[in-house]
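Only a single protein chain was left out; the remaining protein chains are all shown in position.
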Amino acid sequence: MWKKIGMLFLILMTGCPALGALRIDVTGAISEPTPVAMPYFNASGWRQQNIADSITDVIAADLERSGLFRIIDRDAYIQKIHSVDTHPHFADWQAVNAHALVHGEINEDPVSGELRVSFRLWDVYAQEQMEAKVLSTTPDSWRRMAHIIADQIYERLTGEKGYFDTKVVFISESGNQANRMKRLAVMDQDGANVQYLTDGKDIVLTPRFSPNMREVTYFSYKDGRPKVYIMDIVTGKSRLVGDFPGMTFAPRFSPDGKKLVMSLATRGNSDIYTVDLDSLKKKRLTDHPAIDTSPSFSPDGQRIVFNSDRGGTQQLYVMDAEGKNVKRISFGSGTYATPVWSPRGDYIAFTKIEENQFHIGLMRPDGSGERLIANGFLVEAPTFAPNGRVVMFFRQVPSDERGRGGASKLYSIDVTGYNERLIKTPEDASDPTWSPLLH
Amino acid sequence: MPKLWHRRGRKVPEPVPARSFLLSLGLHLAVLGLMFFQIQFGTHTPKEITPALMVVDLTKVQLADKTNLPPKIKPDKTPTKPVAKPVPKPKEKPKVQPKENKTPRVNATPPKPAKAPKPVPQKPVKDAVSVKQTPTAKPQKKKADSKPKTPPKKVKQTPSENPMDSLLKSVRKIQKPLDPVPSDMSAPEVDEVPVSNGIEGGKEGNLSRLLTISEQDLIANQLRRCWNVNAGVAGVEDMIIEISATVGRDGRVKTVKINNMKNDPAFRTTAESARRAVWVCDKREDSPFKILAEKYASQYDSWKELFLRFNPLEESVF
Partner (left out) sequence: MFKQVLGIVCGAALLSACASNDQGADLYGNANGGWSDDVNISDLSATDTTAKFNEEVTAVVYFPFNSSDLTGEAKSYLSEQAAWLKDNPRALILIEGRCDERGTREYNLALGERRANAARSYLVAKGIAADRIRTISYGKEKPVVLGSTPAAWAKNRNATTVAY
């Protein structure tokens, strides 16, 4: 009987693939921008070709700006692609070391005028198609189309959600420091399509996007009353949130969009409240003589991280959504401020001030793993891209005694601390807030 | 060739005889005809099976003067596989019908599903294209300069790395058990066969003693250098990707298959990058599999199948 079992065992074991094969364990990898080939999308007619070229440029710029991809120089391409149905000659693309190939074409429906963009994404070495889609929209939405395609490529090649089809609302600044004009503005995340939402008569600060993607809450000195407002950026209409005695400021939306969490100052003391946006009833969450401000919900809505000096210096604290179980999470040297919770839930970004230098940093929600990813004379106000991988902030330089200088610009940086990029804005800019993914 | 004659100091071409003229004309036409054919084959890429495109309707995307943000439209995320015909494996030569004179312009009609392959020799395509192969060697080198900012290469050094020289020195087979890659693997593999068990596959002797540790490390290191993983992907530190590959006697990779694919998007893309790593290494001049072909040619059965375990580790991508 044991012989039989032994035979059975032998048979089973030889059937096991691991036994008949040479085993190699590969641990670790390199991390470089993935080389991607992207010939200009095809089109018929010069007008469509212009759009095709522009769409290709926007997609390529998005992917390269992420720092995770590198578009291979088109002069090196061997195969000429003529349509979205052209089958790639993979050896040609392997010859330029493309790991992925993207190509596509633009078609315009002669009757409806609708723009149709098709694209394919190929794994050049495995010689397989990874993605293929046709998207249609109105012609003037071609930029959004390009961002959506870039997101699809990004998602398919990284496994993470993209962030290119998003908007950024920020404060556009100009003028001498003595009399700075500040306006609420909105733009695409790549800096295109800037539109101004307020007229600059009143100072506006610290906007934050709603999860419904069309509203922002912000702080304004309108009518000489420093208060929290909500603006519908589609209609441009603003409304005051509640009518509370004293200054309201530092507003954020809850993840379900039904509440604001903010600070309310009474008799000089700032505490954190939530305000129900339907009933406008407020609920007090902190009751402490210290300054409590800059609250930010966790993406599951269960907890709030905020800034308080209740321990004597500005630090970060986490409490539950009812205001209980307050726990300090920042313990490094220096002071901490402006916490924001990543939409992925895995990090809290903050501003840190240490020995007269400012930093943007990340830590895990329990306070561990603190890393500083950017610094400067003055850097502040991190905001996360909706996929939690990229942080945008502003950096300001010193000004002189005449109020000149003091320029302020937006930057983005990967959560790994690499790939810091300037975001071009028409004027100076500060206080960015990143929208959710728009599709 | 007509010669130029000097007649009284003036250059006058000699009149061309009729026969040579006709011959020249004929030759010109022949060359033109050949060129025409060549161009046809060269620019007309083989019509192979192209999978169908998935349609995503974004007609509702409307942007007014102010940013009119539409409600969320989720593109249909069903995979293309059920609809598309699979791309032929590299072995099958893609075929082209010369009659298919689709002009290389965009079709107004929506992209069609793939046509079935038709039998025609593929050689002309290669000839037309092969001319361009050599100059492309350069762009590969260029890429090192043109990056604005890239994460530095984080190559994990395995402790017992002992590169080329042990390989070059002796061809002697070193009988040693195949240890697991050191340091980070805490538990030994469940299906790793200890020598004393006595159960071994194949007639070629003890598989697990085929390579020296340094040779294993060499191959693993080269695969690691071919393996590009995007930094910061969530959960990458826990991933183990298992890949089976088959290799020809010449050391060229024939097939690569992911054994433990999961539904998780991050796992999928990391697994695909591991699969790609095998092919990328295969295409390199210093392909690690060539070592097997050169050094262990007589034991081909021991390494014609490869079982590779890829583990990115957190430090390597942050």
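The chains carry the letters A and B, assigned in the order they are written, with residues numbered from 1 in each.
By our rule, a contact is a pair of C-beta atoms (placed from the backbone, for glycine too) under 8 Å apart; a residue touches a chain by one contact, two chains touch by 3 or more.
Since the model is a prediction, treat every value here as computed from it, not as a measurement.
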Statement: Contact set (omitted chain vs shown chains) is A
Message: If I consider the whole complex, including the chain that's not displayed, which of A:Ser66, A:Gln189 or A:Ser270 touches that chain?
response: A:Ser270
- request: Identify the residue among A:Asp75, A:Asp278 or A:Asp400 that touches the chain left out of the display.
  value: A:Asp400
- prompt: Of A:Ala61, A:Leu205, A:Val234 or A:Leu372, which one is in contact with the hidden chain?
  reply: A:Leu205
Statement: Missing-chain contact, candidates A:Pro139, A:Pro211 or A:Pro226, resolves to A:Pro226
Statement: Across A:Leu157, A:Ala337 or A:Ile423, the one contacting the chain not displayed is A:Ala337
- line: On chain A, the omitted chain is touched by residues 177-178, 180, 202-203, 205-206, 219, 221, 223-226, 247, 249-250, 263, 265, 267-270, 291, 293-294, 307, 309, 313-314, 337-338, 351, 353, 356, 377-378, 380-381, 398-403, 405-406, 431
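Everything below uses one rule, namely that only the chains that are shown with their structure count from here on.
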Message: Centroid of chain A to centroid of chain B, CA atoms only: how many Å?
response: 33
Statement: Residue set of chain B touching chain A in the complex reads 43, 45-59, 61-64, 66-70, 72-75, 80, 84, 87, 89-90, 94, 104-108, 110-112, 125, 129, 132-133, 136, 138-140, 142-143, 146-147, 149-151, 153-156, 158, 178, 180-181, 184-185, 191-193, 199-202, 207-208, 210-211, 216, 219-220, 223-225, 227-234, 244, 256, 259, 264-270, 272-277, 279-280, 283, 292, 302-303, 305-313, 315-318
- request: Would you tell me which residues of chain A are touching chain B in their complex?
  value: 9-10, 13-14, 16-35, 42-44, 67-68, 70, 72-73, 75-76, 78-87, 89-90, 92, 94-97, 99, 105-107, 114, 118, 120, 123, 125-138, 140-141, 144-145, 148, 152, 155-160, 167, 186, 193, 195, 213-214, 233-236, 344, 346, 389, 414-416, 418-420, 435, 438-439
